[in-house]
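Before we start, here is the structure in question, set down as structure tokens.
All protein chains but one are shown in place.
Note that the chains are named A and B in the order they appear, and that numbering of residues resets to 1 at the start of each chain.
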Amino acid sequence: MAEVVTRQFVPASQAAVKDAQLRQALRRAGTGFDGTRREAIEEVTPGVWEQWRVQARRIKEHTIGHLDYYLEMLERNVTAAGGRVHFAVDAEQANAIVSEIARANGVWTVTKSKSMVSEELGLNHVLEAQGIDVFETDLGEYIIQLADETPSHLVAPALHKTRGQVAQLFADQLGVPYSDDIEEMARIARVVLRQKFLDADMGISGANFLVAETGSLVIITNEGNGRLCTSAPRVHVGLAGMEKVIPSLQDLAVFLRLLPRSATGQRITSYMSMVTGPRRSEDEDGPEEFHLVIVDNGRSRLLADPALRESLYCIRCGACLNVCPVYQRVGGHAYGWVYPGPIGSIVTPGLVGVGQAKDLPNASTLCGACRDACPVQINIPRMLLHLRHNIAEGPEQYEGTGSDTESLLARGFASVMSSPRLLNIGRRIGRRLLAPIAKGGVLGPTRIPLVSRWTRARDLPIPAPRSFSEVWRDELAGQQSNRSGD
Amino acid sequence: MSQPQPIRASLFVTCIVDQLYPEVGVSVVRVLRKAGVDVDFPEGQTCCGQPLYNSGFTVEARRLAERTLDILDDRGYVVVPSGSCGAMMRVFYLDLFADDPEMLARANDLSHRIYEFTEFLSDVVGYEPRTVGAANGGTTVAYHPSCHLLREMEVKEAPQGLLDAAPGVERVELPDAEQCCGFGGTFAVKYPHISEEMLADKVAAATASGADTLTACDMGCLMHIGGAVSRQGLPLRVRHIAQVLDSGAG
Partner (left out) sequence: MGIPFNRVSGSQSGSLGIPSQQFRETVRAALGRESGAPAEPYEVLTQELPEIEAQAQAARDRIARERPELLDQLAATAGLRGWNVQRCEGAEEGLDYVAWLVRSLGATSVARSEQPVFDTAPVDAAVAGAGGLCWPAVYDGPASRTEVRQRLAESGMGITGADYAIAETGSVVVLPRRGLSRLVSVVPPVHVAIVRPSDVVGTLDDLFALRRLEYARDGGEMGSYLNFITGPSRTADIEQTIVVGVHGPREVHMVLLNKE
């Protein structure tokens, strides 16, 4: 499995907010993606967009709610089309399956089309350790493979890199003259990878959707690399999280409308490829073997918690990242694993364990922009709250993740707030203590623990001389409304 | 002509206004009364439990929610000058008591009676501000829609409508208005480095708007934004919307 550094969220995000290049890249991508997304939605007849969202959500709800049934249907139909389905409980098993397929087919060169699951599994390194050459072919994935990094965004993996950084990377890794001309860099990638496509023994792709009814794997791309990966090599291996299933071919229509608009603001992507089994004998070309690897790797834990189940409805469009004020400041790598942003803050704790990733559900203002943007109406803030609850005082599997200090403060707060008398005493004491060091009724920078975390950038008002309750009792209670009092 | 029966409402003033900003509560009462509302202030109210709930402490949050319900049961309309406390009581109490039918029934009853201040003025009272907004003859105001008001209570038009209708108040657009200010309750102290980045953008937007006053319906957000404005000594007033609508308090 890909390395998990979720515990480093605080230092990583502290470094990220100071990185001017990252900030610039995030700003450009965020406003760009979100702007085109909004335009694409506005273009749709009002109300229709909402109908699509409701419809998509219903499909996901139903499929995930009966996932075992649809997995069986999918397996049956992939098999009937001449493909093979393999099931992996975890990353190690999934990597072993792909390795075995490669070994059995004498594979030495692999081309890959973008797959987040493969990132999750850390598959490339496993294959490389066996002497297999692995080439990412999506331009963004290719860039981060050359840089030996993980993706920082669900749909734009190299979003954090400036053109200059990519140019330097190409010069260092490919031995080409430095050029930060974007067209030229794309051309270089095309030339390098074109031969790999034709030489590759095996193509690996992700899956945006799996159609149970027909046993089809659907991938949605723009570059054409997905088509080449699934067409040219002798063997095609599709990797998919188990939640990717939809029941019928007809269900695909609504997702093809929602996904590109939400992801990049495109009305549709350049390519949609639907693969159903290997080439038939009458086909002109295509792979001799088709394998589908279905991965659990912790998803059944999310499935088992009714409050978190809807995180499996995610179609990985990245819209929640583009609208998230936190993601937009810290970028994808700060989240410490493969899935960043609001949805990552649910999925990552779910897959790697909450104990390792307790900052993720907490590092949100619960502003709700993600839920509004989500094409399948996933209530992300609600799930963040659920995870916070589990961390603070939840079921035993999360015990030990909460902080004792925080818990003590919470109990203290609740006790004070349970008694108006205590609260007023507290206010008077607070005012008496703070008034001498306050200026103009506010507290400036201070070293008081905890309070200093507020006052390092903001003044803090000190408690008022009289509470509103007292003002009401003394001045307002007797009066009546203007109109009735006239 | 007979006077219509005054609308009666109970004020839940929120603990932050009670303890830190009582003048906001005074403006709320004055505007409500100006609108013909018979205001009552149930005694003993403190915190609705939202900060605890947002931090995951549902057991403790339930304690406060229960005593809040005790105070607000059978009170008719409840008006709260905050979108985030309002969202807590309208939306999240239902989650908090999802497995307790008796409490859920009480929470559900409250959720139908509770209104955010501007929402109440606009949707229930049909109030149109008639008196001059600012004592000193006119003010330009930028409105920051606080997140929970906008996305949990789904109150979008009411505050802007009131500002637009208020004589002497000129509303100007706040750039990227719907971006969170970075407060998020304990978020601001748990992750100050992220919160401050968001805050800086919000303050910059408020300055760029050209308004002399920044307003919102939540003192939490305004304490946050106002704290930075005062620290940086910027020439911008930060006021709760009740203060803007309360003539003479400008």
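Assume contacts are C-beta pairs under 8 Å (C-beta built on N, C-alpha and C of every residue); 3 or more make two chains touch, one makes a residue touch a chain.
Computed from a prediction, not measured in an experiment: that's the story for all the values here.
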Relative to the complete complex, which of the depicted chains are touched by the chain excluded from display?
A
Of A:L228, A:L387 or A:V442, which one is in contact with the hidden chain?
A:L228
From the listed residues A:M1, A:V17 or A:V85, report the one that touches the chain absent from this view.
A:V85
Contacting the left-out chain in the complete assembly, out of A:A104, A:L408 or A:L422
A:A104
Would you mind spotting which of A:R37, A:R257 or A:R316 touches the chain that isn't drawn?
A:R257
In the complete assembly, which of A:G206, A:P278 or A:P463 touches the absent chain?
A:P278
Could I get the residues of subunit A that touch the absent chain, sorted low to high?
25, 28-29, 32-33, 62, 65-69, 71-72, 75, 80-81, 84-89, 92-94, 96-97, 100-101, 104, 137-140, 143, 156-159, 161-163, 166, 182-183, 185-186, 189-190, 193-194, 197-198, 213-216, 222-225, 227-228, 230-232, 242, 247-253, 256-257, 264, 267-280, 282-286, 293-294, 296, 300-301, 303-304
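As a convention for this text, only the chains that are shown with their structure count from here on.
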State the interface residues of subunit A toward subunit B in the complex, per the touch definition above.
10, 13-14, 17, 325-326, 329-330, 362-369, 371-372, 382, 385, 387-394, 402, 406-407, 410-411, 413-414, 417-420, 423, 427, 440, 442, 444, 450, 453-454, 456-461, 463-464, 466-472, 476-477, 479-486
Sites on subunit B touched by subunit A in the complex
3, 6, 13, 15, 17-22, 25-26, 29, 32-39, 41, 43-47, 49, 51-61, 63-64, 67, 92, 95, 147-148, 150-152, 178-180, 182-185, 187-199, 223-224, 226-228, 230-231
